[in-house]
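Note sheet for the following structure.
Only one protein chain is missing; all other protein chains are in place.
Chain lettering (A and B) follows the sequence in which the chains are written, and residue indices restart at 1 in each chain.
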Amino acid sequence: MLRQIEGSRAVADAVAMCRPEVICAYPITPQTHIVEALGAKVKAGQLRPCEFLNVESEFAAMSVAIGASAAGARAYTATASQGLLYMSEAVYNAAGLGLPIVMTVANRAIGAPINIWNDHSDAMSQRDAGWIQLYAETSQEALDLHIQAFRIAEDLSVPVMVCMDGFLLTHAYERADIPSPDQVDNFLPGYEPRQVLDPAAPVSIGAMVGPEAFTEVRYLAHARQSQALTLIPEVVAEFTKTFGRDSGGLVRGYRLEDADTVVVALGSVLGTIKDTVDELRGDGMRIGILGISTFRPFPSAAVREALGSDGRVKRLVVLERALATGVGGIVSADLRMALAGGGSGRAAEPVMSTVIAGLGGRAITRMSLRTMLAEAVAGALEPLSFLDLNKGLIEREFIRARRTRRSGPVAENMLRDQGLTARIG
Amino acid sequence: MNKPFAITLEVGSSRANQTGSWRTERPVYVDSLPPCNHACPAGENIQQWLYQGEDGSYENAWRQIMADNPFPAIMGRVCYRPCETACNRAQLDEAVGINSVERFLGDEALRQGWTMPVEAPPSGRRVLVVGCGPSGLSAAYQLTRLGHAVTIRDAGAAPGGMMRYGIPKYRLPRDVLDAEVQRIVDMGVTLELNTTVKDIQSLLRDGGAGEPDAGKNAGKDADGKFDAVFVAVGAHIGRRAYIPAGDSARILDAVSMLRDMEGEEPPLLGRRVAVYGGGNTAMDAARTARRLGASEAIVVYRRTRERMPAHDIEVKEALEEGVTMRWLSTITHADGGKLQIEKMALDETGFPQPTGEFTELEADCLVLALGQDADLSLLEGVSGVEFTDGVVQVSPELMTGYPGIFAGGDMVPGERTVTVGIGHGKKAARCIDAWLRSDHYTREPKHDLAPFGNLNTWYYEDAPATVRPQLDAARRTTSFDEVVGGLDASNALFEARRCLSCGNCFECDNCYGVCPDNAVIKLGVGERYQIDLNYCKGCGICVHECPSGSIKMVPEEA
Partner (left out) sequence: MPYQSIKFIQTGSLAVGGRLLAEDQRSVQSGAQRSNSLTLGHRACQGCGEALGARIALDACQRATGGKTIAVNATGCLEVFSTPYPETSWQLPWLHSLFGNAPAVAAGVAAALRAKSRDDVRVVGQGGDGGTVDIGFACLSGMFERNDDVLYICYDNEAYMNTGVQRSGATPYAARTATTEPVGPEPGNKFGQGKNVPMIAMAHEIPYVATATVSDLRDLEYKVERAMEFRGARYLHVLVPCPLGWGSAPESTIEVARLATQTGLFPVFEAEDGEVVSATPIRHRTGVRDYLRIQRRYAHLFKPAERTEMIDRIQRGADRNITRFGLLPADDIDAELATVGAGRAEEITS
């Protein structure tokens, strides 16, 4: 059923149809609308049986999900930003214990400075936590990915994080095709835990493992997560069959067939990039797009396949909504590893440029993308650059810092330079 | 369940980790000698019969007493309770009322008519017991249980010895005495009263053909000699002290006076009676005097109350009954209803010394309670039998210097109480039995004594002793009714359960419950526990928390 619906509501509808038995959440912008909607459904008795727990922190939220999942319940939670970091210890733990929890991350920047707007710093910080990470491009895909996420998580006993851009997707009203509960039921069987706390068949879950087996435990976690690379395409195929649309997957190419320049990105920015690429194609530039839907496990083979092994692709522009401070790109590093993994027989690797963009909610405009991509095609793009970086602002701060040691908080200084705050005193 | 590797484990798999290898010391269950058992002259296993009594198994408890002592009902009245003096519970609140429980069990047996079987096959051996007092009866009882044919001969008209002729009725009702003696007779003991034994050697040699009373018993003894004799004729001769006395002084000895109480006519004592001495017999005499109508009964004693040999309870009861005491006093002259008393003073060694101060005491009669002597005439002249200080010398097996003649009770060295006599009887029986088999009686080695310090008294419930009902003081001075009553079943049970079970496991489950390592195995009721040495880490909590001190740590060997 098609509806004009806020992204968060669409996700809430999808999650509800997945019949989670325990939902726990701590409010954090921009995740709130999702859990508010779910809370209302539970309270109204529309989602039964389901326990909705208002917990005292994200750490508790993930912990409740761990307990619920270990007790055999389908468990769901949602968070963002600081919240994801606050639960980080439990995020790792859920994966380590092999509990198929599904969590929405309404992607948001991490402070300080505190910032409520979108980027991928939060989810990226947890990329090695052992969770599968799926990134949604649209509200529709966010909705679809949640349905798939439960399938994938429970099939592998690995938790899945569905990442959707805060505000851009969570708060945007878009048209979405809301499936029927029957469709979801057909697609998603009841949860059959791989291990469960059951008095009839007791086990001890969460043993301490020492050096003698820790590497093996980690290897097995890696191997298990890697199975998702096979599973996800199968799930997507089945999803398409059930719901009549293609959604998610490992990677999604756009106009790659003859591209010599490929933009790699995740999430909602792909839409803007597509529009930009369409325009640049009109200008004769052979640009394509590789959207990464599954970031963990990293679909190295799929990436290589999409880019071809014939040397056609000369340039890669990796647009990242997160910054690995002191290094640069995060996705870029994985991409490099993926390409290196192709082995011999490949043509020369494409030149890779990392573009940090859209941090803390800065809009990624078509105009800026056009300029940047034109530079890239011209071979003039730096290996690492920051889209729309206000160099003047930075220069002034550098000067200030050189002048006096106590130059004050950088963020505030810059805001003041932009005339966005009143000077005090 | 296809469990995740390493992180999820099969329950209880740590059994593979045998933590017993950590241990440097191991707990070991021990049995110790409880102080009550240790103190009992009759060798009763008191703790054990209290244990049986605790769950209401009164018959079993009674049978446990009967293994060592055939007179629970008598004991429960006349024993001076060295067990209670020794009882560790006295250091906690008050001693366990062992004696009162014993009396309850003894009385219960009489009520129920419980009897003791003779299980041993007849040995074909015949043993003569001379003297039908506690020692002789005890020996006869034990010898009978061992399968020997026993004959008791006593010069008296009724059995019981000092239990009858020395202990007043108000302490030991005669129906109780009679019933417990009869129970022994009913086991097959031949009791020949009014029979004086003169020639022991001949009894051993040829069955006593030359005995003065042989004719009377001819039918019984003619067919054979006795294989052994146990002589326990007691100490019935009241000791006299020289007191200058006028012609009109009425002086008698306490032993005779108490014996006369069993005769047709009670002795005539007068209204004011002085009793000279500080032992239990003095108390018995004074209390008897009160009951015979004396308005005053005055005990005159050379030392102080603290130094009195009489047991405290006797003194206390005497005082309650209006008996008065003259401490630090000797009688220097008696005549015409008056006694001359000299005040004494204790010297630094505690010995009384005359002070030269004199007073007078009016008394119609003076009863001397200055101790008793044994009648040794029966053994005098028997070759090899030796005497020292008026008593018969015996080996540790209670045998005199004449093979086959054993002696015990008040006529051999030792404390003179009924309980000691009973103990001698038991021991003599065992030694005679061994001797008849050309063997030596060797007793099981005793366990180490269980000291109070080994107990963890925290675990015992707080419970002061149960007081036995006592006869009203007014009635006590006018009748010979029994002074001290018995416990009923419920308070006897309570009293038994006050036992701390010193030094012996009573299966409280503490060790089993407090082991942090689950290394104590509970073997089931009556079977106690076992340490699982595969897992015991040797922490010692079980030892520390054992209420009765029945576990100890011993070093592991390297």
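Operating definition for what follows: contacts are C-beta pairs under 8 Å (C-beta built on N, C-alpha and C of every residue); 3 or more make two chains touch, one makes a residue touch a chain.
The model shown is predicted, which means the values in this text are computed figures rather than measured ones.
**Q** In the intact complex, which of the depicted chains does the undisplayed chain touch?
**A** Per the contact definition above, the missing chain touches A, B.
**Q** Thinking of the whole complex, not just what is shown, which of A:V203, A:L229, A:A401 or A:L415 touches the missing chain?
**A** Final answer for the missing-chain contact: A:V203.
**Q** Touching the absent chain in the whole complex: find that residue among B:N69, B:S100, B:N454 or B:N510.
**A** Only one listed residue reaches the unshown chain, and that is B:N510.
**Q** Given the full complex, what residues of chain A touch the hidden partner chain?
**A** Touching the missing chain: residues 21-22, 24, 49-51, 53-57, 59-73, 75, 89-90, 93, 97, 197-199, 202-210, 212-213.
**Q** Please identify, in ascending order, the residues of chain B that touch the omitted chain?
**A** 6-7, 9-19, 22, 54-55, 458-463, 494, 497-499, 501, 506-510, 512-519, 522, 524-525, 532, 534-535, 537-541, 543-545, 547, 553
Assume only the chains that are shown with their structure count from here on.
**Q** For chain A and chain B, what's the span in angstrom between their mean Cα positions?
**A** Computed value for the inter-centroid distance: 92 Å.
**Q** For the complex, which residues does chain A have touching chain B?
**A** Touching chain B from chain A are residues 96-98, 157, 194-196, 201-207, 209, 213, 216-217, 220.
**Q** Please name which positions on chain B make contact with chain A in the complex.
**A** Of all residues in chain B, those touching chain A are 1-11.
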